[in-house]
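For this depiction, one protein chain was excluded, whereas all remaining protein chains were kept in their positions.
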């Protein structure tokens, strides 16, 4: 195991016993949800994974170590540290070398999960190509990480603030498979259907696991996207989220907001315009992903 | 050898004897040409390779295995299976995990050839950046495969339906060398001259082989494009193929065809507008590539 990686007692015991482990990111805790829902959700998501017979391993950088599995106190520390660093691939060495507290994005969590030999990682949504990304080159490092690092990422697709069509094209060029659970199309975070076809529909964990095992047995580098749509009961209507996104884009245009400032502006406006409902949807989809991720980790373990 | 790879008796014997082997793709058989020309061409191309003193290894996924070298019956099965999966990097694990019949594209054939330790692969033309690809991100996974996988791909350039200038820029950024045989310029599939310079002209197989050996001896990842223009006698005039491409593009625009639908539409229209002549040209260029590929495989073997 890499010198920087430290497993929690719970995760180390699971590893020793050969039980399935599921990685979780920490940006959603430090930056993605408000207090105290962030801490409550983090604990509930871990419990969903335990209830499905797997062991959760929330990942963060604390005290110059990659911590794989956090105590309740550490989860709380992150949940009350909105000033924690947001770590992508380029930032990870900084937090490790300086001892700064860091919450891991999709890209960094993939790296850390792989270093800890964990094959399944559950998040809310992946990053992607931003609208206008063909001109601005604003493309999340998550996509290159998926092209490189062999981890299956269970998500509810990607946010509609992104250009989902360009995101899928980018993944196709880089040979990253997109599996879809329960429907043919790629999911769109707050709403189940992006209107764009995923590569393969695979509803059950055993089928997903066989695909993933075949990919890695071939020596094909890189990850797999497991797109799991938010349950209909907790979803936001596509027309509504599309209208809100369009309104936020119009406001950005009207206020002359440009470049790097656009994304945080849009996310903040969408949050405000959806009221508390988007938070409820966000919590629901993460729990739903935790269930699918735990089942996938069990299936992978069983086929080992 | 990877667990999924199965060599045919002919290929296994060649390997044991240290004879040169040339990989061939199967998408051209299942999807690239009509019956029965597809089967006839597949056999004739294999014979060209044998006549040049090398052993052909046509690659496909059959029964959950990567088959390297096919029997006549298997070639016929593929030639009569237009519903075979078209496999790129992301799809390969699916065909292996499910047992589906699959024909390999340039990207997937490179992967399989490398798994079977075959250094030379002969095809018709590589994929590339589609026209409008800077906006649509429609860029073939073949280019990323060339950036990664150490196989020499002998082709007649890339189809004029693509943006050949952007394709060459993409290869340059990713450090993929483009060697040209018999002329300075990159080939353009149905017609010899794209009007764009390749990186190096290398007419004979020994020179090509020394370059390729030096690249891999340096540990430089990735492939090499060997651009081999269609012989003048079988080529289509550049003005004609450019005019036909322009007409097909105008028709697509007029009929409001957009996005993913454009490429199949253009290929079908060009086929119709050129009549049978494009098929004859296609067959001629593949045989011409087989000859060059076999000579290269022999030169590489000799220098080993």
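A and B are the chain letters, set down in written order, and residue numbers restart from 1 in every chain.
As a convention for this text, contacts are C-beta pairs under 8 Å (C-beta built on N, C-alpha and C of every residue); 3 or more make two chains touch, one makes a residue touch a chain.
The structure presented is a predicted model; accordingly, all values stated were derived computationally and were not measured.
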Worksheet, complete the sentence: Per the whole complex, from A:37, A:81, A:136 or A:207 the residue touching the absent chain is A:136
Item to complete: Have a look at B:3, B:117, B:169 or B:203 and name the one touching the chain we're not showing.
Response: B:169
Response to the item:
Across B:51, B:214, B:250 or B:268, the one contacting the chain not displayed is B:214
Worksheet entry | For chain B, residues in touch with the removed chain | 129, 134, 147, 165-166, 169-178, 199-200, 207, 210-215, 217-221
Worksheet, complete the sentence: Contacts from chain A to the absent chain lie at residues 2-4, 88-94, 96-98, 107, 111, 115, 134-141, 143-145, 148, 259
